[in-house]
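The complex is shown incomplete by one protein chain, all other protein chains being positioned as in the whole.
And then chain A:
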């Protein structure tokens, strides 16, 4: 066996691993909720595949990190949030944006760097923001979002509000100082925040075991006397339930650390072929594919059949094709807007020069013998 890329899961087949929801005792609403989960997961899957295609077509630039393999985690987590709650994520965020209810057209347009993008083309893949949906940003610096999210929780507490902040991060982020400083502050001040570790086993190409002295990452909450839990991130129902417990805790003033163990089906970003993973591991990834396993489970339970699976897939494919068409038709931001977002409060002497422009208009040369 080659180096392990993750804290091992219990060896069992995928169907058995997922917590059972028996047909007996399940309401119609429950069934619809499960189908809705699946529909959202498929939309993320197709969206990310379309984004990868857009990247190879050079329609998308910069970095592009995909949520492939994390669909169940994303959908489960966000299903537990109220519309008034706040969401912070890192740079692997497209799925969060569309699942939070931001129009996929605007998310794709942001990837394309267009004016109709969710951040008007200023942010790109890593920096999606929508105040109406209370998604307060994807952030590109590992750990950078954690103190900010903690501060939003502080502001909620300051105003006596009942909202909660959900702040996601990768497994590698738990080794950075901002994580520890923030958890300490949140625990000291009883802030309404859930910190979520999306543990996909790899920080770029470095395994959790090689980077974290306590590889059971949820246990790090104990250093701050913070309640914590680990959940299987391939099961959206389990994630939703765990997120519900975590959010309830946070809303009552007890911050929570939730570790969601998931998979990263592809490389760190679209340009990473992930050659550091073994053939066995890649085979196992396929077996653990959360979209496939959840779909199969809904078929087993009689909620979906081959036709309805295909229909959901077609709908998702059509939706992302529409998003790509919208993005491609959207204009690039006008260069005249380049200086519009440096400062919110205009002040004198703000420098608004393009490269090569002089600081001053060339001054007339004083005449010989001019009075000093």
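Please note the rule applied: a contact is a pair of C-beta atoms (placed from the backbone, for glycine too) under 8 Å apart; a residue touches a chain by one contact, two chains touch by 3 or more; residues count from 1.
We take it that contacts and distances are computed from a predicted model.
K.L.:
Pick from "Alpha-ketoacid dehydrogenase subunit beta", "Branched-chain amino acid ABC transporter permease", "Protein-disulfide isomerase" or "HTH LytTR-type domain-containing protein" the UniProt protein name of the chain that isn't shown here.
P.N.:
"Alpha-ketoacid dehydrogenase subunit beta"
K.L.:
With the full complex in mind, choose from A:182, A:228 or A:262 the residue touching the hidden chain.
P.N.:
A:182
K.L.:
Please identify which residue in A:129, A:195, A:294 or A:326 touches the non-displayed chain.
P.N.:
That would be A:129, which touches the missing chain.
K.L.:
Taking the entire complex into account, which one of A:152, A:197, A:246 or A:265 touches the absent chain?
P.N.:
The single option touching the absent chain is A:152.
K.L.:
Against the chain that's been left off, what residues of chain A make contact? List them.
P.N.:
So the residues of chain A touching the unseen chain are 117, 119-123, 127, 129-131, 136-137, 139, 141, 144, 146-156, 158, 177-178, 181-182, 184-185, 188, 340-345, 347-351, 358-360, 363, 365-366, 372.
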